[in-house]
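For this depiction, one protein chain was excluded, whereas all remaining protein chains were kept in their positions.
Here is chain A:
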Amino acid sequence: MDKLRPDAQMVQINAMQFIHLPSPDIIKSFGRSVHHYLGIPSWPVFASNRDPTMAEYFSAKSSNNTAVYATLYTGGTQVTPERYMQAIAALQPDMYVALADEVPGDARPKRVGQSVDRTIKWLDECLQHHQAMQQQLLQQQQDEAAAPLPDPQLFAAVMGAGSEQERQRSAKVAAERDVAGFALCGFGMGEPAAARPALMAAALQHLPADKPRVVVGLATPEEVLEAVAQGIDLFDCSYPTHATAQGYALCFPLQPQQEQQQQQQECADADCGADDSKLNLWSLQYRTDKRPLVQGCSCFACRNHSRAYLHHLLHTHEMLASVLLELHNTHWWLGFFGAIQEAIQAGQLQQYIAWFKQRRQGLQQLPEGLIEAGAGKGQSWHKL
């Protein structure tokens, strides 16, 4: 993790991983927060209600009014708000999302309505447990005067799937609650990309501007840019993880100047099936390529190793391949967000987005059907 400084600022975990094993009791017996348990004491932690690279949902059994049915490593299990909050209390994350009833993008209207109702109900239950948790932490601090008070911040989950109406309803109710931020859930779950802006806008118009909004599970940089333009603040790193899993090294230029440099240095690696946003290190093209993954990249992988070595590691199915690729891809992805922040601060976001999108115009567009069919159904396949 240290190799990702200074760009990385926070680590995301999945609260569901701490429901059963390791259980809240085990974390409590450890006596310190999840930061220490995971060996990342100096990093803020955001606990999501789901992992964007996996799906705990959409299994044979479905949720009901009292609990989510989640498929964990140890098997399927019911997770009530109480059980969920027990985990949160033990973890003491800096931020977390309340328990939500996630549904796929093509869920029927009745099911969507149900998911909004349940999530509101569970939000209120979580809020109750949250208050109890705060009391307890306050008590703990009085007992151990020196320790700084952990203060987990609750984010409400805003549901609604593919229905603008339900999105609005969910957002309105969430906005009335005393929460620290909002998680717009259910994106990256098979909905058509074209429909997303309207769905997000439907929710966002009812959310206060002074509280952070997180969206988990978006795919491409373009989708992130659209969401940023609409007012989303926090995103996950599932994109670089998926790229790594498929042997890609991200290289899309982050600035117009960078684009020119890249074009001058090398022609696009079109022969190997990559576009100029990522390299497929599996390609035999890289067998003897002594250059770093991306010229000028300051990440550990690019400073120390060559494309030829990464290519070799992939073909020999060596673990080090994913270690190095994940380092590079995460570093690159975080650099992208740095560029976005700069653009916003300079008042240039729309120009940045326009430049970024027109770069990709010439690329092969995947049919919409592929996106719907693949994403969010528990597969690691992901539109890149």
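Methods note: a residue touches a chain if its C-beta (ideal position, glycine included) is under 8 Å from a C-beta of that chain, and two chains touch if they have at least 3 such contacts; residues count from 1.
The working rule: contacts and distances are computed from a predicted model.
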### Query
Any idea which of "Phosphatidylinositol glycan anchor biosynthesis, class U", "Alpha-1,3-glucosyltransferase", "Queuine tRNA-ribosyltransferase catalytic subunit 1" or "Small ribosomal subunit protein mS40" UniProt assigns to the chain that's been left out?
"Queuine tRNA-ribosyltransferase catalytic subunit 1"
### Query
Which listed residue, A:Q142, A:Q257 or A:T316, touches the chain dropped from view?
A:T316
## Note on the structure
Only one of A:A8, A:A180, A:A201 or A:A308 touches the unshown chain, namely A:A308
### Query
Which is it among A:P6, A:G39 or A:G347 that touches the chain not included here?
A:G39
### Summary
Answer key for A:N65, A:Q140, A:Q205 or A:T288 versus the chain not shown reads A:T288
### Summary
Listed in rising order, the chain A residues that touch the chain left out are 21-22, 26, 29-31, 37-39, 73, 287-288, 290, 300, 304-306, 308-309, 312-313, 315-316, 318-320, 322-324
